[in-house]
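Missing here: one protein chain of the complex. Every other protein chain is in place.
Chain lettering (A, B and C) follows the sequence in which the chains are written, and residue indices restart at 1 in each chain.
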Amino acid sequence: MDTLEQTIRKIKEFRDARDWMQFHSPKNLACSISIEANELLEHFQWTSLDESAITPEKKEAIAHEIADVGFYLIELADNLGINLIEAIAQKLAINEAKYPAEKVRGSAKKYTEYPQAPQ
Amino acid sequence: MDTLEQTIRKIKEFRDARDWMQFHSPKNLACSISIEANELLEHFQWTSLDESAITPEKKEAIAHEIADVGFYLIELADNLGINLIEAIAQKLAINEAKYPAEKVRGSAKKYTEYPQAPQ
Amino acid sequence: MDTLEQTIRKIKEFRDARDWMQFHSPKNLACSISIEANELLEHFQWTSLDESAITPEKKEAIAHEIADVGFYLIELADNLGINLIEAIAQKLAINEAKYPAEKVRGSAKKYTEYPQAPQ
Partner (left out) sequence: MDTLEQTIRKIKEFRDARDWMQFHSPKNLACSISIEANELLEHFQWTSLDESAITPEKKEAIAHEIADVGFYLIELADNLGINLIEAIAQKLAINEAKYPAEKVRGSAKKYTEYPQAPQ
């Protein structure tokens, strides 16, 4: 299987073979991430919260939408000189501090709803 | 730096230390991807299409939002047994067929707008 | 209470007093509708499907987000010369044909999932 670096290279080759960089401004890629995220969400629009209804066909369609979000997200990060893996590691460290495990365990409150939460 | 596999493991450790899997249904994660995608989009809400206005501070804020989208996207894929890297490779192959480079070069038309495009 | 026409006029007065029309291209307004729609969705990000948890405070916050979506939606329609009320009436007529009541009653399938559905 490819590494993330190989995936980045393939995405850029696909784009550049079509001369599409001219359309891939950060703003347009951010729009595209939202658009694809909502095509993904559409698969769950009317469903209940459990996943029992995911058939193999639906799973494949969902995988395609996940890929589309990932495609634009990885490209945007790369275009802006942001390393996705590193950005996630940094955000996880921030969230570790914002949401100490012993304080938030089992609760989905947003951290701003915790009186003493760091801002 | 972490590999994608290590990132997946860290994301799950973060989630499970907080007992948050109970909230992370596919539907809720799909909602979260859209919500985070739009926090990312908000950075470009009123901007022009070029990126000259991205200051280092703004770039850091953008990196955090990209990380949030990536976080939920990677978790959703993993929860559904979808390999993100593989899904992107498969979607790229589909798009190679849908958008032959020699036909679409320099055009942003959706493939359904090409008369002979495969459906 | 205001009519929709008075609301349109107020929205435009608010915008023009700030000289903001220069930022309100159709594309930017479409981005804004999505961004505000997701601030609305954020209130339901981790909730179950029933609404029992909507406190008066939360209801007020939700009303503000609904207003923000409505604000940009009404402005975009007006800027493009689209009458929102009329557009909804036309779309309802289309949906009446797409989803005949006797066929779809009690089912949330998308119309494309009905074999004989009109395309």
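Methods note: a contact is a pair of C-beta atoms (placed from the backbone, for glycine too) under 8 Å apart; a residue touches a chain by one contact, two chains touch by 3 or more.
Just so we're clear, the structure is a prediction, and the values are computed from it rather than from any experiment.
Although it is not drawn here, the omitted chain touches the following shown chains in the complete assembly: A, B, C. For subunit A, the residues touching the chain absent from view are 23, 28, 31-32, 34-35, 37-39, 41-42, 44-46. Contact between subunit B and the unshown chain involves residues 31, 34, 38, 46, 48-49, 108. Residues of subunit C in touch with the missing chain: 1-4, 7, 10-11, 14, 17-20, 22-23, 25-28, 30-31, 33-34, 37-38, 40-41, 43-44, 47-51, 54, 59, 62-64, 66-71, 73-74, 76-77, 80-92, 94-96, 99, 101, 104-106, 108.
We take it that only the chains that are shown with their structure count from here on.
In a homomeric contact, the two copies may use the same or different surfaces; for subunit A and subunit B, over half of the interface residue numbers are shared, pointing to the same surface.
Rounded to a whole number, the gap between the C-alpha centres of subunit A and subunit C is 25 angstrom. Inter-chain spacing, taken between the CA centroids of subunit A and subunit B, is 4 Å. Those residues of subunit B in touch with two or more other chains are numbered 23, 28, 31, 34, 37-38, 41, 44.
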